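Of the protein chains in this complex, all but one are displayed in their positions.
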Amino acid sequence: MIYFILIAILFLLMIASSVYAVIQKDLLYAVMATGIISLILSILYFLLQAPDVALTEAAIGVALTTIIFVITIRNTVRMEDESDKKEKFKSAVK
Amino acid sequence: MKKLLVIFLLATLGYYTAVTFFDIGFGQPHFVKGVSPVKDIYLAKTQSPLTVSNAVTSIVVNFRGFDTLGEVTVLFLAVTVLGSVLYKNRHEVGKRSVFFSASSIVTSGSKLLFPAIILLGAYVFIHGHLSPGGGFQGGVIIATGFLLMLLAYENYSVSHTALSVVESLAGITFAGVGLLGFMHGGTFLQNFLPTGVMNNLFSGGIIPIIYIAVGFKVGAELTGVIYTVLHEKGESNG
Amino acid sequence: MDSTYFHFLDYAVYGTAVLVMLIGFYGAMVKKSLLKIVIGLSVIDSGLNLLIVAIGYYKGGTAPIFSPGFLEHFKSVSKMVDPVPQALVLTAIVIGFGVTAVALALVIRLYRHHGTLNIDEIKNLKW
Partner (left out) sequence: MVGTPVLFIAIPLMAAFLMPLLGMIWKELVRIVPGLVLTYLLILAINLLDHVLVHGPIIEVIAGWVPPIGINLVFNAFSGFLVTLMIFLGLLVWAYSYRFKRNVDYEPALKYFLMLMMLITGSVGIVLTGDIFNMFVFIEITSISAYGLTAFYKGRNSAEASFKYVMMGSIASTFLLLAIMIIYSQLGTLNMADIARKIHLMNPTLKIVSYIFFVTALGIEAEIFPLNGWAPDAYAEAPGPVGAAFAGIVVKAAVYAIIRYTYTIFDLSGSFNFLILIGMITLIIAETAAIRQEKLKRMLAYSSIGQMGLVLVAFGFGTKEGVFAALFLMLNHAITKSLLFFSGSYLVYNSTEKNITEVNGMSKYLPITSLLFAIGAFAIVGLPPFAGFWSKLSVMTAAADSNMILIMVLVLMVSVIELVYYLRVVNRIYFFKKEENTQPQKPTVNALVVMLILGAAILLIGFYPDAVTGILHKASATLVDKGQYIHNVLSLK
């Protein structure tokens, strides 16, 4: 029973974080949500008896993909609608 | 309007995908009656003649080793494309544009952790044929070690030349071992070394060699990816 | 353990994976921000990989590793889960990372040229 509830929570958390990753306006939080998806995925891979894949997902999905996204966000913009950012950019060009 | 169309499309796609996979079924043998799946052959041949403990490793490196050669090529190309897309002329190359101000706890902690991480990575790819893990996982772990150093120290830099030398040599080792097998046994990537005793470090023939080469290659490539992106200056309008 | 729970879980693995894929597709097709599109693509990859690994799973199976003493204990390999999907996912994850890195590099360059990530303002080319 407790096993069932734990796994159900993992599934729900995964769906919730993917929804969050898609609708969140702050891209940094959205990227963190994709990191959480990868973390849950790697737990699920362990439960599905795939330790190799779990190790890969933990290293690539959680660490590397997230950090590359974060660096890209630092290089570009943090907000999805970027209305204030755009103002600044236009005034800088003029 | 566009959203509705997309939702309709996705609902159709989702319905058919879900129905398909429920048809396949979960957790029980799903192969059609009368076929003998290749996985049985893989599992049998993994024990002998290959004497590899980790069946995933034997598939990735030996049975489907050609895929893995393609896969490291994809990473190699990704680094090349990344460099080409973000290329700047010599006079434009400046200091690192992105750094995260790190406290002294982080810097000294990183210094302590870095050798341990590299050691862990090496352990993972050397034992790829015995335990979970292998070249890809070990390589990624090594790359995260370099990532930690790059984040902790503003001035930490990795020699671009060294990276590309390691990458090239590892790639040549992989393809070269394959060609040696071709000369020795008549087929590309054929095993030409004694296979040893199962669950020993020296077992599995050429599999550990290839996985070590993959580990070096993936480590160098991913470090290159992080390094290139970190040195990208975003604010200019060119 | 009641078997109906497991029955529910059967549907839940595939259901979750397909749902995550669809959410990713929605994000990639509807959102206006280039970074959001790339995030959507990586969410699609996550769902897809879960789906593939789930295909290889057998109930009560063990990981496909012949650790010392495995054969003495189990006598046969029929208790092992299918290693092939795992090997394929390993390849797919690494390739997916390469593509994501390339996409992000393009995002950085587009930002360098246009100063924005909104596709409505970038669109010089007809779709």
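Per-chain numbering from 1; labels A, B and C assigned in written order.
Throughout what follows, contacts are C-beta pairs under 8 Å (C-beta built on N, C-alpha and C of every residue); 3 or more make two chains touch, one makes a residue touch a chain.
Values in this document were obtained by computation on a predicted structure and should not be read as measured data.
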Among the chains presented, those that the missing one touches
B, C
For a quick check of understanding: of B:Ala116, B:Ile172 or B:Leu201, which residue touches the chain that isn't displayed?
B:Ile172
In the complete complex, which positions of subunit C touch the hidden chain?
21, 25, 28, 34, 37, 41, 44-45, 48, 51-52, 55, 84-85, 88, 91-92, 95, 98-99, 102-103, 106-107, 109-110, 113-114, 122-125, 127
Considering the whole complex, not just the chains shown, which residues of subunit B touch the missing one?
16-17, 19-20, 23-24, 30-39, 41-42, 45, 62-67, 69-71, 73-74, 76-78, 80-81, 83-85, 87, 89-90, 161, 164-165, 167-169, 171-172, 175-176, 178-179, 181-182, 185-191
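Everything below uses one rule, namely that only the chains that are shown with their structure count from here on.
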List the centre-to-centre spacing of subunit A and subunit B in whole Å, with centres computed as mean CA coordinates.
21
Residue numbers of subunit C (touch at least two other chains)
13, 19, 26, 54, 57, 63-65, 86, 90, 94, 97, 101, 104, 108, 111, 115
Going by the touch rule set out above, which residues of subunit A reach two or more other chains?
50-52, 56, 60, 64, 68, 72, 75-76, 89, 93
Subunit B to subunit A touching residues, read off their complex:
54, 56-57, 97-98, 124, 132-134, 136-137, 140-141, 143-144, 147, 222, 225-226, 229-230, 232-234, 237
In the complex, subunit A touches subunit C at residues 1, 3-4, 7-8, 11, 14-15, 18-19, 21-22, 27, 30-31, 34, 37-38, 41, 44-45, 48-53, 56-57, 60-61, 64-65, 68-69, 72-73, 75-77, 80, 82, 86, 89, 93
Tell me, which parts of subunit B touch subunit C in their complex?
2-3, 6-7, 10, 13-14, 17-18, 21-22, 24-30, 37-40, 42-44, 46-47, 53-56, 59-60, 64, 67-68, 71, 74-75, 77-78, 81-82, 85-86, 131-132, 136, 198-199, 218, 225, 228-229, 232, 234, 236-238
